[in-house]
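A protein chain is absent from this complex, but the other protein chains hold their places.
What follows is chain A.
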Amino acid sequence: MSYAYLFKYIIIGDTGVGKSCLLLQFTDKRFQPVHDLTIGVEFGARMITIDGKQIKLQIWDTAGQESFRSITRSYYRGAAGALLVYDITRRDTFTHLTTWLEDARQHSNSNMVIMLIGNKTDLESRRDVKKEEGEAFAREHGLIFMETSAKTAANVEEAFINTAKEIYEKIQEGVFDINNEANGIKIGPQHSPSSPHAPSGSLGQQAGGGCC
């Protein structure tokens, strides 16, 4: 299917916060109560529409454990958006956000849009991190913020789509250099001035270019 733009996303955060479940809910509209542990990276894709334009989201879901961060880091660089996820019922996943954010900022391009996500709002009775705390953290670090539930699908669409909107606005403002694939944005085949099928020779120099 043709698209105007392709945005590359990464999903990061501690083990077990629901990264893979958010992806599954967004791409397949289903919930798996216990998901297999993610080893390495998992992939998902979906088409959305913004401003009447078809946008393809290519999403890389990463493993949570420190040992895999060397692998994870190579995905950061070519990403236009990041979903930084914590679990509202586990405070440690919230306190680790600073490390994740430092890591993401250090290894990605500076314009990457980061959405902070407090997941598992269906477990309200076990909530351990207040919504206000999430909001404050996001404000302090210049992130967009949302609370979601991969189980009930609450706000899941919005989280992915609002991130895309933000990226789209940045493109309109000319903040992103869309000709540089290392920014995680690719112009769709029908919009591209050059032949879409000729793989660019420079693809190898930035990790995880991933054509589509």
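Rule of thumb we're sticking to: a contact is a pair of C-beta atoms (placed from the backbone, for glycine too) under 8 Å apart; a residue touches a chain by one contact, two chains touch by 3 or more; residues count from 1.
By definition in this document, contacts and distances are computed from a predicted model.
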> For the chain that is missing from this picture, which UniProt protein name fits: "Proteasome subunit beta", "TBC1 domain family member 13-like isoform X2", "Rab5 GDP/GTP exchange factor" or "RAD51 paralog D"?
Replying inline: "TBC1 domain family member 13-like isoform X2"
>> One chain isn't shown here. Among A:32, A:49 or A:99, which residue touches it?
In response: A:32
>> Among A:4, A:22 or A:63, which one touches the chain that has been omitted from the display?
In response: A:63
> Since one chain has been left out of the picture, which residues of chain A touch it in the full complex?
Replying inline: 15-16, 32-37, 39-45, 56, 58, 63-65, 67-68, 70-71, 89-92, 95, 125-129, 199, 203, 208-212
